[in-house]
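Just one protein chain is left out here, and the rest sit where they should.
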Amino acid sequence: MLRVKCLFFAAYREILGTEELELRLPRGSRLAELVELVRSQPGAEALPASLVAAVNYEYALADTVLADGDEVAFIPPVAGG
Amino acid sequence: MLRVKCLFFAAYREILGTEELELRLPRGSRLAELVELVRSQPGAEALPASLVAAVNYEYALADTVLADGDEVAFIPPVAGG
Amino acid sequence: MYCVITAEPIDALEIMRRVRSDADGAVVLFAGVVRDHDAGRPVAGLRYEAYGAMAARKLTDICQSALSQFEVSDIAVAHRVGDLAVGEISVAIAVAAPHRDAAYQASREVIERLKREVPIWKRERYVDGEEAWLEGTVIHPPESS
Partner (left out) sequence: MYCVITAEPIDALEIMRRVRSDADGAVVLFAGVVRDHDAGRPVAGLRYEAYGAMAARKLTDICQSALSQFEVSDIAVAHRVGDLAVGEISVAIAVAAPHRDAAYQASREVIERLKREVPIWKRERYVDGEEAWLEGTVIHPPESS
């Protein structure tokens, strides 16, 4: 198994009621599988159909292979400036 | 006769050795005639072939008719900023 | 180069001073400021939230890329987080360059990319008491990972 730290910001944090979850997946799992796991959390049905995530501070595609200890942040549409 | 106040800036002031001259011309004279009068001043042969002038703070063409009391400034190529 | 996400008020002059050197003839400063309205609705203030560690890295990437793309000497960026009142500076970008054209272009590039790519979110507090996260720009991850 691998453990990843999931971070939720802004509207996503409010939807899930938490800013951080530690989730476990089988070794070799990809970001797409983590997204499915996140979607199974309580309240997650309010998340949008498309989710953007950053793995270890870089925006990542759904086929990115995860490693133990990765930090995966779910990034709502950005509005800085 | 009409009297105009002529102002010379930067390189032109140095060429003519003065920053201000009061010159007299016949009534109805145009800027072109004032320019000829300026060119007859001591040292004026060092002025460039083309001179730009402002009459009462507005850039003016050679055919501008002058009035008594006008302020005519000879404007070297500008370099502000 | 200087890129920070900060909870402290931004001193625009200090950001400008960080970039200028004696070889520079132009400094362009962009300051984003909290407006008293948005889409016609009166705004009382804003709350900015950032994914701090990633935001600072993304800003650094953006500035490094602008430094190599344009003939500029230095770039400094500070983005505020937390609660801001109308009139407060949310972001300041200073660019110094030997010539102005490059300074303007780099300044523009940094603010446009910041708005599209840096993980920062904005919650508006309206005069009528309501609050809402602002509709933002959807990130497009790189085509290959």
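Chains: A, B and C, in written order; residue numbering restarts at 1 for each.
To be clear about the criterion, a contact is a pair of C-beta atoms (placed from the backbone, for glycine too) under 8 Å apart; a residue touches a chain by one contact, two chains touch by 3 or more.
Bear in mind that the values here come from a model prediction, so they are computed numbers and not experimental data.
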Missing chain -> touching shown chains B, C
Quick one: say which of B:Leu2, B:Leu21, B:Ala44 or B:Ile75 touches the chain that got left out.
-> B:Ile75
Which residue among C:Met1, C:Leu29, C:Ala53 or C:Leu67 touches the omitted chain?
-> C:Leu29
Specify the residue from the set C:Met1, C:Val86 or C:Leu134 that touches the hidden chain.
-> C:Val86
The missing chain sits against chain B at residues 7, 9-11, 50, 52, 54, 57, 59-61, 63-64, 73, 75-81
List the residues of chain C that touch the chain left out of this view.
-> 12-13, 16, 20, 22-37, 86-87, 98, 100, 104, 107-108, 111
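Simple rule for what comes next: only the chains that are shown with their structure count from here on.
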Where chain A and chain C are represented by their mean Cα positions, the distance between them in whole Å | 26
In whole angstrom, what separates the CA-based centres of chain A and chain B?
-> 74
Chain B to chain C, mean C-alpha position gap in Å, rounds to 50
Which residues of chain A are in contact with two or more other chains?
-> none
Scan chain C for residues touching two or more other chains and write them down.
-> none
